[in-house]
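With one protein chain held back, the other chains of the complex are shown just where they sit.
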Amino acid sequence: MSPRKTLNIGLVGCGFMGRAHSSAFLRVNQFFDCDAQPVLKAVCARNPAAAEAFAANWGYQTFTTDWRDLVARRDIDLIDIASPNDTHAEIAIAAAEAGKMVMCEKPLGRNVAETRKIVAAVEAAGRANMVWYNYRRIPAVSLARRLIDEGKLGRVFHYRAKFLQDWTISADLPQGGAGAWRLDASVAGSGVAGDLLAHCIDTAMWLNGPIDTVTAMTETFVRERTHAATGKRQEVTIDDAAAFLARFANRSLATFEATRYARGHKAQYTFEINGETASISWDLHDLNRLQYFDHRDEDQVRGWRSLHVTDSGHPYMKRWWVPGLQIGYEHSFVHQVADFLESLSSGEPASPTFREAMATDLVTDAVLRSARSGRWEEVER
Amino acid sequence: MSPRKTLNIGLVGCGFMGRAHSSAFLRVNQFFDCDAQPVLKAVCARNPAAAEAFAANWGYQTFTTDWRDLVARRDIDLIDIASPNDTHAEIAIAAAEAGKMVMCEKPLGRNVAETRKIVAAVEAAGRANMVWYNYRRIPAVSLARRLIDEGKLGRVFHYRAKFLQDWTISADLPQGGAGAWRLDASVAGSGVAGDLLAHCIDTAMWLNGPIDTVTAMTETFVRERTHAATGKRQEVTIDDAAAFLARFANRSLATFEATRYARGHKAQYTFEINGETASISWDLHDLNRLQYFDHRDEDQVRGWRSLHVTDSGHPYMKRWWVPGLQIGYEHSFVHQVADFLESLSSGEPASPTFREAMATDLVTDAVLRSARSGRWEEVER
Amino acid sequence: MSPRKTLNIGLVGCGFMGRAHSSAFLRVNQFFDCDAQPVLKAVCARNPAAAEAFAANWGYQTFTTDWRDLVARRDIDLIDIASPNDTHAEIAIAAAEAGKMVMCEKPLGRNVAETRKIVAAVEAAGRANMVWYNYRRIPAVSLARRLIDEGKLGRVFHYRAKFLQDWTISADLPQGGAGAWRLDASVAGSGVAGDLLAHCIDTAMWLNGPIDTVTAMTETFVRERTHAATGKRQEVTIDDAAAFLARFANRSLATFEATRYARGHKAQYTFEINGETASISWDLHDLNRLQYFDHRDEDQVRGWRSLHVTDSGHPYMKRWWVPGLQIGYEHSFVHQVADFLESLSSGEPASPTFREAMATDLVTDAVLRSARSGRWEEVER
Partner (left out) sequence: MSPRKTLNIGLVGCGFMGRAHSSAFLRVNQFFDCDAQPVLKAVCARNPAAAEAFAANWGYQTFTTDWRDLVARRDIDLIDIASPNDTHAEIAIAAAEAGKMVMCEKPLGRNVAETRKIVAAVEAAGRANMVWYNYRRIPAVSLARRLIDEGKLGRVFHYRAKFLQDWTISADLPQGGAGAWRLDASVAGSGVAGDLLAHCIDTAMWLNGPIDTVTAMTETFVRERTHAATGKRQEVTIDDAAAFLARFANRSLATFEATRYARGHKAQYTFEINGETASISWDLHDLNRLQYFDHRDEDQVRGWRSLHVTDSGHPYMKRWWVPGLQIGYEHSFVHQVADFLESLSSGEPASPTFREAMATDLVTDAVLRSARSGRWEEVER
C-alpha cells in the first residue's frame, strides 16, 4: 500500500453545503480506496468567528475571511466554492486564473452571462473541475442511469420531475441576510428555478439527453417580505414556484415543477421516466429505493418493483455496510468526491464538469425567458 | 314502505360504459334507499346480436338497433347515452327535444360547437340531466371535496393531475372500428384530451374552481396505424399524449398530463392539491385511500395520513359493508345514480349537469388550441 | 344460447353475510356465464319485519321466520346458512337430511363435536356443499395459489398471517343480542379464533398444506360487559385476542395472530409466505394488490413487485372491467358462487367443501386447547 498523494483543499463558505463537502472530503478514503487524499488546508467565511469555529470543528488547518487568501496560497490545489450564488463568478474565475482545480455549488452563475464567463475561465485554465450536482450519486439514481445505459427502457416517451418544499409559505419569513439569501434575487439570481429546478434539469439531461424547447410559468405567492438585515418591507422578486413543459431532443415529452409552497413536502424531489419497455421512478424522500417496471416480465407477475438499493451489486454500495442497511443524503457527496479523485487518476473528467453544468443553467434561462414571454423558448447551446 | 316510483331507462350503447351504467341502475336500491326505481326498458346497439345478448344479460325488456326507437317510446323516461362520442350530439338533442331526461358519457361533444348545441338543447328541454363524470363519486374523491368545503386546505397554491395509461404503445394496435374507436379522431373528437384529461379537468374544477388560461403540448407517437375495419394504413390524427400548465381563477398553479404511453400504468389517475394549511392526494390505482397532510398537527407527529376511506362516516360508505372492507371502481356509478335519483326527489340538480360538464369541454378546447398555437390560451366561458 | 337451469335458493339469515350472499347470487351471471341461474326463492329471519324488508330489497319471492319452512319446501334446491354460529348445526343437518345442497358461513360449528356432526350429515347426503371462505376468491389470493401451484416459491420456510381489528376496544360496547352475538361465546363458540383466525387458517392450508402442531395463547382484555338484551353486567368468555405458533406438514414454520384490539386496523388480514426462490405477501386493506419477490430476477433489479391484480390474465378479472380498475370485497362472493355453479356442471366439488372446511375447525380447536394447556397440541385429522 503506497501512501496516497495529497489534494489540498481550500473551502469557501461554511454553511449547509460547506458542512456536506467537508464531511465528504474527510470520509472518502475510509470507504473508497482512492489514490489521492483530500487535506483540509483552509476555510474562508465572512464572519471570522464562524470561520474559526468551522475550522476547529472539521479540522481545517487555518481559516480566513478573504477568499483571495486561498486563491493566493501555493499549497492549495483546489478551491471549493460553497458560498452564495453571487460570489461564484468572481471566485471561480480568480481560482481558475490562479491555476487551481475548482469545484462549485450549483447553479454556476446567477444568469447565463455569469455562467458563460465562469465556464470560459475554468476551461481556459484546463484544470480538473466539477459542479456539485450530488443527486446523480445517490445509488438509486446512479442505478437508474445504468439501467438506461443498458437499454432497458427502449424508446423514451415521457419524463416528469418535481421538487416540492414548503418552507417559505409563512408570510412572516424574512428575506435576505445570511439565513435567507435564497429569497433574495440579487444574491441567488432566481428562486426555485436555480435552486430546485436546476437539480431536476441536471438529472433529466443526464438520464435522457438534451432539452430543446420549453414553455413555462412562474409565480411569486408572497409579494412582499421584511428584509432580515434592514427590517424594511420590500418586494419579493424571486420565483416562489415554477413549472414548465419541455421537449427533449429524443422527442420525449416532459413536465417539470418546483415550488416552496407545497405543504407536506420538505424535499420531495421525484422523477419518473416511461420507456417503451420499462419505466423508472424515484423519490428523494425514500432515497434508497428505485421503482422499476419491466414490461417484459411474465404477464401475471408484472408489476412495479421496489428496489431497495442497498445490495453490494448496486452503485457505490459495496463500500458501505451490508445489504439491507440504508445510507443517507450526505453519502452522495462522498460518492462525488470519490468519483472526482478517481478522475484525477484516470484523466477522465468527473461529471458534471463546469461545461456540462452550464447546460442546466441554459435550460433554466429558457424557462425564465418563457415565463416572461408566454411562449415556447429554445434552449441555447 | 311505500312502493317506489319507476324511472324507465333506455340505454344507447352496450360497451364498457353500457355495462357500468346497467350495473348501477340494477344495484342502486339494494344499497341506497331512493324514492325511484330504475327499470331497464330497452337497450340499443348497432349490432342486433350484441344488443340481444346484452338485453338478456342485464334484463332489459327489449332491444333495438335504432336509437330513435328509444326516443320515440312514450314509456321511456330517460335516455342514457353510452355510445361513441360521434353519436352524442344527435341522440342527446333528439332526446331532449322529445322531452326525455338525458344522461351522457363524457365528453359531451367531439368539439366545442357540438357541445354547445347539446347543452342548448338539453337546457331548453328543462328536464333532469347529468354527465357521467363518475370519479367524483369515488368516496375518497368525495371526501376530498368535503374537506375542501370545510376549509381545511386554506388558500390553494398548487394543483397537479395526471392520467397515465399504456395500452396504445404497440404500433401493431389497429385504429378505428368497434374496439378502437378511441383512436379515431373522426369518432372520438380527440385522443387523450377528451378521454383522459377530461376526467382530470372535471375533478379539478369541482375541487378548485374555474381554470382561466392554459399552455399545452400534444404529441402523436405512433403516426400511422392499420384501420381495424379496412385493413388500410392511415395517419393517426389523435393526440397520444397531452400536457398543459394552467392558472386557476383562485390564482393557484397547475400541471396536467395524460397519455397512453406510460409503461407500467393501466389507469393511474392521480391528483394532488397543496393548500396553505393542508394537502390532499389521491390515486385511482388505490381508490379507497386518500392521502391527507394537515400542517396543524403537532410537529413531531405531523405526516401524510393514509385514510382508508371505508368507514361509515365516509361519503357513501355507510351503505355498503363494514369498516375496512373496500369497494371498487364500479361503485362510483352506483353513487352517481343514487345522487341522480335523490336529485329527482329534491329538485336540486345532480352534478355535473350538462352545463357544468360543458366547462370541461371548454378547457379541453383551450388545451387543443394552445397545442396548435404554442401560446397561452384563455378558456372560453 | 340455451336458457340456464335454475338453482333455487333458500337463505337463512339477513345480516351482513346475508347481504353479501344475495348480492353474489344476483350478479353472478351478469359477469360469469354459468350454466345455472340462482333464483332467490325465500329468506328466513327471526324478526318478521326484517325478513320482509330484506326480501323486498333483494327480490326474494317469499320470507319466513322459521328456517324449517325452507327445508321443507320442494322447490328449494339449496339452503344457504348465514345465521349466527349456534344455528349452523341444526339447520345444516336438517337441510342435508332433506337432500338439499348446503352452503354455510364459517366456522361450521361452535366446537369440533358440532362440526363433525355437520360434516357427517352433509357427506351422508352426498349433495353439493360449500363453506364461504370467500377470501380465497379475491383475485390476488387466487393468484398467490396459482403461483405456488406453478412451483414459483420452491421449498417453503415461513408462513405468517394476522387479522387485526379494533372494534371491541371500548369497554362500553355491549355483548350479546343481534348486533353483538360475536362477543357471546354461547352463540359464537369462540371469539377471534373462530371469527378471524379461521380465515387465516383456511387460506394458509389452502396455500401451504396441513398444519401438524400448534402452541397458542389467548386473552380477554375486557373481562366484563353489559349484555345488550338484559342490561346486566356479565363475564366475557370469548377470546379477544389469540396468537399461535405452528408447524406445517411441509416443515415450514408459522406465526398466526388475530385480535379486535389493534388500534388503527379495521380488517387488516395479511399473510406472507417465504419460499426458497420467491416470496408472496398480501393485505386485505389493499386487496387488489399482491406483493411478489422473485429471487431469480437479475440482481440489480430484484425487488418486491407490487402486482396490481386487475389485468385480464389475472384470476376472475377478465369478467369485470378493464385493466387498472379495481374491484372490492364483495366480488369475492360472486367468484365463489361462480365457482360453485361451475362445479355443478363439472361434477368437481367447489372448494372448500364442508369436509375441507372442517380441517380449519380442527386447527382452531387445537389452538384453543393449547391456550388452555400451555403446551404444543396436535391437530386432529
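In order of appearance the chains are A, B and C, and numbering begins at 1 in each one.
Heads up, the rule we're going with is that contacts are C-beta pairs under 8 Å (C-beta built on N, C-alpha and C of every residue); 3 or more make two chains touch, one makes a residue touch a chain.
These numbers come from a predicted model, not from an experiment.
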Which displayed chains the unshown chain touches: A, B, C
Per the touch definition above, residue among A:48, A:151 or A:323 touching the missing chain: A:323
Residue of A:62, A:226 or A:268 touching the missing chain in the full complex: A:268
Touching the absent chain when the full complex is considered, from B:5, B:305 or B:318: B:305
Per the touch definition above, residue among C:293, C:316, C:329 or C:354 touching the missing chain: C:293
Interface residues of subunit C (partner: the chain not displayed): 157-158, 160, 162, 164, 166, 169, 215-217, 219, 221, 241, 243-245, 247, 251, 253, 255, 257, 259, 261-265, 274-279, 293, 295, 304, 374-376
Chain not shown, touching residues in subunit A: 1, 16, 20, 23, 26-27, 29-30, 53, 56-58, 165, 167, 265-268, 284-288, 308, 310-311, 320-331
Missing-chain contacts mapped onto subunit B: 143, 146-147, 152, 292, 294, 297, 299-308, 311, 313-314
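As a working rule, only the chains that are shown with their structure count from here on.
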Centroid comparison with subunit B (C-alpha atoms), farthest chain: A
For subunit A paired with subunit C, centre-to-centre distance based on mean C-alpha positions, whole Å: 55
Distance between the centres, which are taken as Cα means, of subunit C and subunit B, whole angstrom: 36
Overlap residues in subunit A, where contacts from two or more other chains coincide: 304
